[in-house]
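Written out below as structure tokens is the structure these notes cover.
One chain of protein is taken out of this complex; the other chains stay put.
By letter and in written order, the chains are A and B; residue numbering begins at 1 in each of them.
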Amino acid sequence: MRADRLVLGAFVALLLLVPAILSPYYVTLLNYIGLYAMVALGLVLLTGVGGLTSFGQAAFVGLGAYTTAALTTATDLPGWLAWAGASPWLTLLVGLLLTAAVAVLIGSLTLKLSGHFLPLGTIAWGISLYFLFGTMESLGGHTGISGIPAIALFGWTLDEGGEIYYLIWAFLLVAMLTTHNLLDSREGRAIRALKGGRVMAEAMGVDTSRSRMVIFVIAALLACASGWLYAHMQRFVNPTPFGVHIGIEYLFMAVVGGAGYVWGAIVGAGVITVLKQWLQNWLPSLLGATGNFETIVFGLLMVLVLHRAREGLWPILRKLVPVRTVRRTLDADAEPLPRRTLPKAGELILEAKEVTRRFGGLVANNNMSLEVRAGEILALIGPNGAGKSTMFNQISGVDTPTSGEVLFLGKPVAGHDSREIARMGMSRTFQHVKLLPTMSVLENVAIGAHLRSNKGVLSSAWRLDRAEEARILKEAARQIERVGLAEHMYEEAGSLALGQQRILEIARALCADPCLLLLDEPAAGLRFKEKEALGELLKKLRAEGMATLIVEHDMDFVMSLVDRVVVMEFGQKIAEGLPDEIQQNPAVLEAYLGGVE
Amino acid sequence: MDMAIALILSQDGITNGAIYALLALALVLVFAVTRVIFIQQGEFVAYGALTLAMMQSGVLPATVWLLVAMGALVTVLDGGLALKAGQGRRAAGVAGWNLGYPLALAAVVGGLAVDALPLALQVLLTLAIVVPMGPMMYRLMYQPIASAPVLVLLIVSVALHIAMVGLGLLFFGAEGQRTPAFSEFSLELGPLMVSAQTLWVVAVSVLLIVALYQFFGRTLYGKALRATAINRVGAQLMGISPTLAGKLTFFLAAFIGALSGVLIAPITTIYYDTGFLIGLKGFVAAIIGGLASYPLAAAGALAVGLLEAFASFWASAYKEVIVFTLIIPVLLWRSLTSHHVEEEE
Partner (left out) sequence: MTQQKQDSAAASNAGAKNPVLEVRDLCVSYGKVEALTDASLTVGEGQIVTVIGPNGAGKTTMLSAIMGVLGSRGQVAFDGRVEGVPEVERMVARGMTLVPEKRELFGEMSVEDNLVLGAFQRYRMGKRDHAQTLEEVYALFPRLKERRDQAAGTMSGGERQMLAVGRALMAKPKLLMLDEPSLGLAPLIVREIFRIIGELRRRGVSILLVEQNARAALQVADYAYVLETGQIAMQGPAHELADDPRVIEAYLGLGGKHQAMLST
């Protein structure tokens, strides 16, 4: 049996035994830890993995708690809603639906917020919802709602702490399992790319706005479920536990435990809850006053964690447990992913027609024309500041020309977003490498196959995607072998040398099965042998009919590889031709060495 | 609503708006120079108000011990570094400012019968206690992670806010405080009685804004801060160190915060945790200015003050909901109009 299964089994067995061994005080404490961990788990997904910081999760907990409290205690529900008050299980359903609706509404407003505006927005709606709970008469105002019934399960009424304990931890473990599954899938890779890799993910065809919404809704649903359990455990709700300060505490739990890790949620909830309990007993007597002084310690602890261990406690703890992440096994028999039919050699793939791009008074590209055909490598070169990057952006659709147009397979690139362009068969690498440094090389490359597969969130969460996942990984592995990174397949991408990271980007681009490859300085940082190998690969792809456009500074590399060269200076084309011609061209010499007179 | 009520509400709105404007300016400044979102600004307001209140009731303000503690930490860190580098004189200087000054201040405040002092002196002592916490906080909490992503800095701010509220409860207790007005007269303008404190608030705010304007427009240090905000790399190449800029900014922000607290203490009852909501309203205003434009932030602050005043008349229970929900459309407008390619860490 694998070591990780053993540890997990021991953990679950221990959990099962708790109510029998420990006193009710500890059972209650564990109940709270379970409830908090569920919210923190949502934050792991949202903040730690997805990079979206929320201080407002407590409001979603409140939504779940108040929905069930209001429906199960109401005596005069309107007819169309009367069915819902019959059982807490029905109110859970209503609560989840309501929360999803509210999350979609709030999400569609606030997820558009960029950078630090988003967390500020979450404080805003967190406070607003809290004040709403407190002021609405129908929700009992600040006194709250009491007399909430206990949950019954197959005739077993869970009205004791030791009983609902099982329900809470069952919910939590299921939530952790599904989150874990989700993260280890096609959708999961898209989610993990949100933090620091959105531009890259979009270029690989990932709809990152949708992925952001998905994790926002999942986090809200986890919070709602926690609120539902809380209401039926306490049998009473008031607004206090749903304020923005509690929302901040949830975020602390995730960050202290390890916001990037599923298990960090439990660790963080455990540490903060136990510490809070302990400090609440101990601090007032020490300080000789009553009050919530634990916040002082929490605040400073949080700063300390961010100064000293920004990854949280879980990575430190994990070293103590003899569990290593299991290496993915590749299924050699998996069916290959479908491929597109490549255009015939010599067919026109990309055409830039008199492209001009102005930024205010500055003309970055002036009347640039170029074309790339299937089975050809074209190099775009020029001194620093010549406008190559701007041209690259016009071609890849990141930017739109002021005048002129870029046609890809006869269709204009302008007006399409990166995703559509990727779908049409254009695939690119980046001048400043964009990859996910903590993900393995294999997973990074697998993102390239996003558009060649289609399993969604639910299939991923419940492992119905394994056949397709095997096909994706097999394809990714094939491309990795092809570019010569096979021995690094399971290493973290961030641990590769810069040159190898550039090669990884090429493998990722190839994984998308493109017909046009755009390479931005692929040879930078490569050693001589690696450059040779890269040159061989590009030649092989050319023979297969791939069209390649390459921006490069390394002249040796360019001149020995490409079919034709376009030279830019001051935003204009100053020469075009075969490598030998370009090397003799006086205008090019002038551009590179500079003129004086 | 008749004219008289509208006038009274406007007066409230403008008074509060002036304070929000000061806070908003400080927030914009801190963010522009250090990228720190200064959530704990509100706590400086509360600390300022309550330190003054404690002095007036003849008690030694506990904030002075916080200052001593922070100063001691800075002394250990910076003094240690200086000693290691063999710069004995610099170490002595560090200790003098960060340990000697707080202790001397504690001796003065503890030794004098502060409740008998004239108000102006009490205010000065209050500022002398609270304001140096700003640069010390920068040194201890932000300088070690000055190049961290904005989000990390934001979480640190939130954590410090939480800690400062807890400390506030410890120092000042759960009871609210209100200090006596600076002066007793009031001005009759038609149907409206304008209280002296309103005039004080508005006058001091305007004066402070003018002074800041002069500082940033005319002095080299003010220009250096602006330069840092505009181009951090360029400023560093001129020898303007991010640490110096950070400490100076936090000094100004703490000064504005504490002074605002002193100004509103006679108008509103201040509790240990009141600062958060006040600071957050300054925040709404700062965000209206996109955390970048001072005039827009000031205009936004007046708008928030007026909205709050009128909302409390029409739907007083929902006034906070109204003010904070206002942030979302503003944020949305801001993040849609600011075109920066998004690649947050």
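Here, contacts are C-beta pairs under 8 Å (C-beta built on N, C-alpha and C of every residue); 3 or more make two chains touch, one makes a residue touch a chain.
In this text, all values refer to a predicted model and were calculated from it rather than measured experimentally.
Engineer: Check the options B:Ser57, B:Ser147, B:Gln214 or B:Asn231 and report the residue that touches the missing chain.
Structural biologist: B:Asn231
Engineer: Any idea which of A:Glu335, A:Asp556 or A:Glu581 touches the chain not displayed?
Structural biologist: A:Asp556
Engineer: Could you please point out the subunit B residues that touch the chain left off the display?
Structural biologist: 220, 223-224, 226-227, 230-231, 233-241
Engineer: Contact with the hidden chain only, please: which subunit A residues?
Structural biologist: Counting only subunit A, the missing chain is touched by 383-385, 496-499, 521, 524-525, 527-529, 531, 553-560, 570, 583, 588-589, 592-596.
Throughout what follows, only the chains that are shown with their structure count from here on.
Engineer: Can you list the residues on subunit A that touch subunit B in the complex?
Structural biologist: Residues 51, 53, 55, 109-110, 112-117, 119-121, 123-125, 127-128, 131-132, 135, 195-196, 198-199, 245, 248, 251-252, 255, 287, 289, 291-300, 302-303, 306-307, 310 of subunit A touch subunit B in their complex.
Engineer: In the complex formed with subunit A, which residues of subunit B make contact?
Structural biologist: 37, 141, 144-145, 148, 150-152, 154-156, 158-167, 169-170, 173-174, 280, 283, 287, 317-318, 320-321, 324-325, 327-328, 331-332, 334-336, 338, 340-345
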